[in-house]
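I have placed the structure first, in the form of structure tokens, so that the comments after it can refer back to it.
For this view, one protein chain was removed and the others were kept in their places.
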Amino acid sequence: MTAHGIAEPGSRALSGWQAMLRVVEGLWIWYRRNWRATAVSNVAQPLLYLAAFGVGFGGLIDASPHAAQATGGVPYLLYLAPALLTVSAVQNATFESTYPIFSAFRSQRTYWGITATPITPAQLVTGQLVGIALRLTVSATAYVLVIAPFGAIRGPGVLAALVFAVLCGMAFSAPLMALAAAWKKGRTPFAAISRFVVLPMVLFSGTFFPVSQLPRAVQALVRISPLWHGTELARGAALGTLRLWPAAGHLAYLTALLAVGVLLSRWRFRVRLTP
Amino acid sequence: MSDSLVQARGLRKWFGALEAVHGIDFDVQAGEVFGFLGPNGAGKSSTMRMIGCVSPRSAGELQVLGMDPDTDGPWIRSRLGVVPQQDNLDLELSVQDNLHVYGRYFGISRAAVRAKAVELLDFVQLTDRAADPVEQLSGGMKRRLTIARSLVNEPELMLLDEPTTGLDPQARHLLWDRLFQLKQQGVTLIITTHYMDEAEQLCDRLVVMDGGLIVAEGSPRELIARYATREVLELRLRPGARNGWDETLKDVADRVEELPDRLLLYASDGEAALAAAHQRGVQPVSSLIRRSTLEDVFLRLTGRSLVD
Partner (left out) sequence: MRALQELSRALGAPRAGLLMRVLPPALYVGRARMLVLRASRVSRNIWIMILSGVCEPLFFLVAMGQGLGGLVGAVVGPAGQQLSYAAFIAPGLLAASAMNGAVYDTTYSVFFKLKYAKLYDAVLATPLGPMDIALGEIIWALIRGGMYSAGFLMIMLVTGLISSPWAVLALPVALFVTFAFASVGMAATSFMRSWQDFGLVQLAVLPMFLFSDTFVPLSVYSPAAQWLTQASPLYHAVTLLRDLTTGAIGWSMLGHGAYLLVMTAAGILVASGRLKALLLH
């Protein structure tokens, strides 16, 4: 029998790719029906921030000579746009890799349903992460498409910025997913994370103003923030100011974080699903 | 007015276009245990919620404790104890805080409710879990806590919607015992259940509901006498070998009921029916003769077996 794509017994039932695609397909079916609920926070939020700070307020900043020096002479709208792209990727990634994962383990128990099929926990992790990356890409693309006609981007470099933004989101998503998979208590730490980790990260990682505006001690602290690395990459790519070695450093940091997160998630998923 | 605690005449409930209760009449007397039986979706919980004054009736008359739920809801509810079909404990509070806060909703003084909580936790054997968050209780423990909670205001009338669903046999027997104690104390109980043994054990009187209507009413014994024979012969046949047998066996029993996995022959003498069936060439895989129960009444009245 080759029904449902299952090969003859003895051979491995599903290749990693097939398995992952099935998980992604399952997530996608859900997303297709429910995207409206998240569209506001995923796309409208960065757009509104850009409109508020980039447009009218931008004039105020551009008029100040001190500011032009700090932003490298770039109009504030152009300065802010790629940073908000990254911010929004990280914020969406935070949400997508906490509550839904937690509830798939706990209240809905969908993960047990999935791993009762030939799909393994590791494949489930990959599929779930790819699903999140897809959603981040969709939202980020929508954002770019909306802002492009308003002169908020400089050129094709924004495509690289988009990739960096998604990478940054995923570097934050993977470790959080491991946490969500490990969390068993009813009271979750996710609200505290978004309030005490994500919000300060968004405000102090050079999104709205260069990090040089901050005291030296805080500047050192900011270097831990994945969002800062992501913003440097995305802004550099969008404005065409990226230099090789700093970029390599930022990329290495984000990739390492992603890799650690993936390994941790696989471990937690395996422990939880195949005790 | 009679001394009935609950009186319904032509009681109806609809949710939009769907009519959940189609006009029912019943009376619950003070001190009795009154049961609602019926298949899923029969309208039992809808009726219970109307009695509990949390669901306005759509038409008909309803009096609870001599008052009208539409206008006197708060006074009625202050004398009711409610165990809903689905536990709605406060998951953010500890076990004892659940009782405490709930008691305060009834306006019971803090000192009184503290003492009451101790007593009730003992009553449902949860004393050692008093400080735990409700989240950590097992399903059956949550059920017991819900029952304890419903007693916090020392109700005169209790509404128990499938109180023992999810309990292990020991906990069920414990609960039956507790309910019996309450009855002894003069508390009136209205109960819905899918367990026939529970209904037979507990209920003085019950009604069978189906499709929003009451299809029969009486004590368990009366209902069995009215709707079933004294004995039942159960024949388990080979799959596929069953077709047409109920025709052949028609005159062997008063009534033949065909279930997916077996035939039920209702007869006053089961042995005689079995002999007659053998004579007609029926060769069952197994056979069983037993007394009729409420389950048979249920089957007869609703065409469905109870636990579905």
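The chains carry the letters A and B, assigned in the order they are written, with residues numbered from 1 in each.
FYI, a residue touches a chain if its C-beta (ideal position, glycine included) is under 8 Å from a C-beta of that chain, and two chains touch if they have at least 3 such contacts.
Everything numeric in this text was worked out from a predicted model, so none of it was measured.
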Displayed chains in contact with the omitted chain are A, B
Which residue from A:Tyr49, A:Trp228 or A:Tyr253 sits in contact with the chain not drawn here?
-> A:Tyr49
Out of A:Gly151, A:Pro200 or A:Pro246, point to the residue that touches the absent chain in the complete complex.
-> A:Pro200
Footprint of the hidden chain on chain A, which residues?
-> 34, 36-41, 44-45, 48-49, 51-53, 56-57, 59-61, 64, 66-67, 70-71, 192, 195-196, 199-200, 203-204, 208-209, 213-214
Absent-chain interface residues of chain B come out as 15, 52, 54-56, 70-75, 77-78, 80, 82, 84, 86, 88-93, 97, 100-102, 104-107, 153
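Simple rule for what comes next: only the chains that are shown with their structure count from here on.
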Centre to centre, by mean C-alpha position, how many angstrom separate chain A and chain B?
-> 52
Where on chain A is chain B touching in the complex?
-> 185-186
Which of the residues in chain B end up touching chain A in this complex?
-> 91, 133, 135
